[in-house]
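Here the structure is laid out as structure tokens; the discussion comes afterwards.
Subset of chains shown; positions unchanged.
Chain lettering (A and B) follows the sequence in which the chains are written, and residue indices restart at 1 in each chain.
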Amino acid sequence: MKILIINPNSSPEMTASIQKSALAYANGDFTVVTLPTPGAPEYIDYYTDAAIAAPGMMQLVRENEAEYDAFIVACHCDPNLDLLKQITDKPVVGIGEASMKLASMLGHSFSVVSAGTHSIPNKQAIIRKYHLEGCEASVRGPKEPCADCSAEGPYLSAARAAIHEDMAEVIVLGCAGFTGLAGSMAEELGVPVLDGVVCALLIASGLVKAGLSTSKIRRYSKGE
Amino acid sequence: MKILIINPNSSPEMTASIQKSALAYANGDFTVVTLPTPGAPEYIDYYTDAAIAAPGMMQLVRENEAEYDAFIVACHCDPNLDLLKQITDKPVVGIGEASMKLASMLGHSFSVVSAGTHSIPNKQAIIRKYHLEGCEASVRGPKEPCADCSAEGPYLSAARAAIHEDMAEVIVLGCAGFTGLAGSMAEELGVPVLDGVVCALLIASGLVKAGLSTSKIRRYSKGE
């Protein structure tokens, strides 16, 4: 089994850290490769970033469709996920959708910890798109966007507030750049902390194993 | 006041018929221009079509931002509407959003008549995005996609079924290509029939007159 993780941005650092988490989960059971998106911006934050990344993401799927068994979109806002689900018969899994739907199985409600506050409405629009409003405790982020995503401090504070004030029972890391933080944060917080990269690999590798993929009958039909 | 209507596809016929409806509504009170999207496919039907049209649509907004007071996206699935709302301070109105929200003010519930049945789930995803599920009676289309959008017959049948079986009180034309059919259909059906081009112009010209536009504080902030 071979899974291709598409990092929708062009940052080599983020690509490397995603790949590191992916290899740890795969643990030799299947092959996983993470690629940055050609022509994409350094960070996917706005609708423009997603639009600019679209052609490169389509290209990655099309060039690798024969060789790979499944694709993952490794940005928590799941940019262009519907688009990629449409163009290939292979399974495509977004880290946002995978992590939040798994979160709904592990506790009464979840909170998403995001990189900043300006994108909270965008996260909530995605949560609604996935019919998950009823499972959402809150979306929280540090007041100031963090220069350094790997610094746990501000995210731990946001998560603690989510758990104690918003009654969240599960924490979802709301940025692919947070990959690798789940273990230590879960230990600190005492509740499950979900890493989207891990969650998407869990779903994607399972779908391949089960021989399942996107329904092509209407919403994601390829057209002629 | 000058309003630019962006036809997200590249069809000159559809561009011309949109412009004709627009001029009829504007009635000399303001200037309206319809342009096809450079680089776009002939018809916007799939997620791929919307993605391919995105760069041309952004270009049209950016090149015309100084000269025009508002922009309209003239395809009923509102492709790239969030994207355009983000990149400009001027109002951007989608014909899907405008027609369905106006429909909710004119009767208990509305049905959308669409060009075919394969896109019904996509329409329902948009209806949900706009929080309009509670106002939706149904989405219906002719069983066979119509080669000729201007033939009223199959749409009238779909609309009649919506009114009598689904209890719709208002009909929304679910394709920019249907522009111009509203008047005769309304006469036949005895209920309001909404043309998205007209509805979007109604909202856009009103917003310009009122000095209102998209909030730029979070979801549609331009970034740096």
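Here are a few things to note about the model shown:
FYI, a contact is a pair of C-beta atoms (placed from the backbone, for glycine too) under 8 Å apart; a residue touches a chain by one contact, two chains touch by 3 or more.
Bear in mind the structure is a predicted one, so any value in this text is a computation, not a measurement.
Copy number for the full complex in this structure file, with 2 chains shown: 6.
By definition in this document, only the chains that are shown with their structure count from here on.
In whole angstrom, the spacing between the mean C-alpha positions of chain A and chain B is 31.
On chain A, the positions that touch chain B within their shared complex are 45-48, 50-51, 54-55, 58, 80, 82-83, 85-87, 117-122, 125, 128-129, 218-219, 221-223.
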